[in-house]
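A single protein chain has been omitted from the complex, and every remaining protein chain is retained in its original position.
Labels for the chains are A and B, by order of writing; each one numbers its residues from 1.
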Amino acid sequence: MTPPSQSRRGFLFRLGIGLNVLGAALVGIPVVGYIFGPARRRTDGQSWIGLGPIGAFPAGETRLATYENPVRVPWDGATAKIACWVRHIKGERFQVFAVNCAHLGCPVRWFAQSRLFMCPCHGGAYYEDGSRASGPPPRGLFEYEYRVRDGALWVRGGQLPTLSRPV
Amino acid sequence: MTRFITAAFAAMLALAGCDAVPGRPRPDARELAPTEVMAFETLYARNCAGCHGQTGRLGAARALNDPVYLAVAPPERVRRVIATGVPGTAQPPFALSAGGPLTDSQIDVLVRGIKDRWQRPGAVTGHQIPPYDGGRAAGGDVGRGRAVFASACARCHGDDGRGGPRGGGVADSSYLALVSDQHLRTTVIAGRSDLGMPDWRGDGGTAPLTPQQVSDVVAWLVAQRRPVPGRLP
Partner (left out) sequence: MSARGLGPVRSTLGWLEERAGLGGAIAPALDHPVPRSTASWWYVFGSATLALFVLQVVTGICLALVYVPSAEGAYQSLLYLNFQAPFGWFLRAVHFWGSNAMVAVMTLHMIQVFLWGAHKYPRELTWIVGVFLFLCTLGMAFTGQILRWDQDAYWGLGIGASIASRAPGVGDALVSLLLGGPIIAGRTLSRFFAVHVFLVPGILIGMIGLHIWLVLRIGINEWPMPGRVVTRETYRQRYEEEVHKDGVSFFPYAARKDMVACGVVVLAVVLCAVLFGPFGPHGVPDPTLIDTAPKPDFYFLALYALFALLPPWTETVVILVGPVLAIGALFLVPFIAGTGEKSWKRRPVAVLGVLVIVLTVTTLAGLGVAVPWSPQMEAWTAAATPVRYVKGRTPLELQGALVLQNKQCRTCHSLGGGGGRRGPALDGIATRQTRDQLIRQVLQGGGNMPAYGKNLSPAEVNALVAFMGTLRP
């Protein structure tokens, strides 16, 4: 039979390990959840955003529009603002493109004269309907879902468009 | 050695504290947003030099560094052309409201800068300048215009504007399709002195064109417009 002091020492040792494992788990699980929280896919990131009355977008032209991202924190400053290209085809037919190039996300610029979007980084070019014209982009421009309600243009957005999650 | 190091260190500290250090950023070196640039030179070089030439002359488009042109063209028209462009021609709109890159005050800087730099008050004294406005509305007569062309322009631009030894053809249907009536009128009045084309006063061989003659010759040129046969893929 083990002397009582021996078994008490063994118990204390195991208790010490157990308590620390418990503590590590109680702190560690929330820490992991905290760090990796943003990585969980959230569907509420997408919402309808007003871009203003459609009168601001002359038919047949493509104009830069800006909006405040719906998901934001008060200290975002100017970075909460997002720009997008609005192409008014005619009537209530629009195309709204993200400014981010489909290649590596640089801001594409619209050139009304040649009717092309061009990217300053690696030279991607897109036609006015957003389809790829030349250069390294693997696809056309990212396009927002849109709708016209009471004479105003709305788009569905809220996330940085990338190849794995186009708008 | 120690003394040298101490001296070098002290000198460095003193330098770092004062403005003489080349690396110290100057407050005016702050990068401006494109819409904050208000210097005429920068605005002109970025937005105008491509077509109108680095020095305002010898560009593919109208010379702006041209006292005769500036005496003819009213500043508010220059402003409108910059802001909203001339549809159907190579002059694009520059105002933000028209999809361009410039704010209204930046356009004001351009208009004022062009006048201040390149206008010379005595450029056309002693002559009555034909009015800037014209085109079709100026009541020119095509028949008379043909005669004016023959006497005043054909020497360089060839019979009926088909091109001559000293000047290219102006009755070319592609050329006429790409320019406005006002462009024709402005060019007849102000010429392209940088490229050797005289203004409405001619090059001394003939009498200056009267305002009516200017309208007539422009009317004749406008009447030469023809549809350009397409060649699409």
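Simple rule for what comes next: a contact is a pair of C-beta atoms (placed from the backbone, for glycine too) under 8 Å apart; a residue touches a chain by one contact, two chains touch by 3 or more.
All of these numbers come straight from a predicted model, not from anything done at the bench.
Participant: Among A:P30, A:P120 or A:G151, choose the residue that contacts the chain missing from this document, as touch is defined above.
Facilitator: The one listed residue touching the chain not shown is A:P120.
Participant: Consider the whole complex, including the chain that is not shown, and state which of B:M38, B:A177 or B:A207 touches that chain.
Facilitator: B:A177
Participant: Please give every residue of chain B in contact with the chain that is not shown.
Facilitator: 12, 15-17, 21-25, 27, 30-31, 33-34, 45-51, 53-54, 58-61, 90, 92, 101, 163, 167-170, 172-175, 177-179, 195, 228-233
Participant: Across the whole complex, list the residues on chain A that are touched by the chain not included here.
Facilitator: Per the touch rule, chain A residues meeting the hidden chain are 36, 38-42, 45, 64, 66, 69, 71-73, 75-83, 99-100, 103-109, 111, 113-116, 118-123, 125, 127, 133-138, 158-160, 162-165.
As a working rule, only the chains that are shown with their structure count from here on.
Participant: When the C-alpha atoms of chain A and chain B are each averaged to a single point, how far apart are the two points in Å?
Facilitator: Spacing between the chain centres: roughly 44 Å.
Participant: Within their complex, state which residues of chain A touch chain B.
Facilitator: Residues 61-63, 112-113 of chain A touch chain B in their complex.
Participant: Which part of chain B faces chain A closely enough to touch in the complex?
Facilitator: Within the complex, chain B touches chain A at residues 92, 99.
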